[in-house]
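Quick notes on the structure that follows.
Let's look at chain A:
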Amino acid sequence: MDNFVSSIQTVPLNHYLILSSIIFTIGVIGVLIRRNAIIIFMSVELMLNAVNLLLTAFSAYYGDAAGQVFVFFIMALAAAEVAVGLAIIVMVYRNTSSVDINILNRLKW
Partner candidate 1 sequence: MILFYLVSLLTITFSLLVIFTKNPIYSVLYLIATFFTFTIHYVLLNAQFLAVVNFIVYMGAIMVLFLFVLMLMNLNKETEPMKSNLIKIIAVIAGGSLLVTLIGSFKQLDALGISTINKPEIGLVENLGKVLFSDFLLPFEVSSILLLSAMVGAVLLAKKDKTDNG
Partner candidate 2 sequence: MESLSGRKKVLEQKPMTFMERIYLPAIFKGMGITFMHMFKKKETTYYPEQEREFSENWRGMHSLKRDENGKERCTACGLCALSCPAEAITMTSAERQKGEEHLYREEKYAAVYEINMLRCIFCGLCEEACPKEAIYLDGPIVPSEFLRKDFIYGKDKLVELSITDLEAQKGVLA
């Protein structure tokens, strides 16, 4: 384990920033280009995870455990969010037999 840590210590924090922002951007693009509600949901998860990674990196580099505790809370929240979100999607699918978000336009009227 010690070997691992000493090897990772040489990676600058900046690279974690860049990696997380790339993943976050991919998540954003995913939300924009897909119409399948589940895939959009998954892209949101991807964005959440990018933030998680960044928080963990910050916490590890600054030596402050608060960041990792935050990640823990985000994971708990993500679990709750997925449960409710998927339940909503299942309801939508039951009513419209599709998960196309364009159908949800009807919510406007």
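A few points about this structure:
One rule holds for everything that comes next: contacts are C-beta pairs under 8 Å (C-beta built on N, C-alpha and C of every residue); 3 or more make two chains touch, one makes a residue touch a chain; residues count from 1.
Regarding selection, all candidates are chains of the complex that A comes from, given by their letters.
Just so you know, these numbers come straight off a predicted model, no measurement behind them.
Here chain A touches just one chain among 1 or 2 in this complex, the one numbered 1.
Interface of chain A with candidate 1 (complex): residues 1, 4-5, 7-15, 17-19, 21-30, 32-36, 38-39, 41-43, 45-46, 49, 52-53, 56-57, 59-66, 68-69, 71-73, 75-84, 86-91, 93-95, 98-100, 102.
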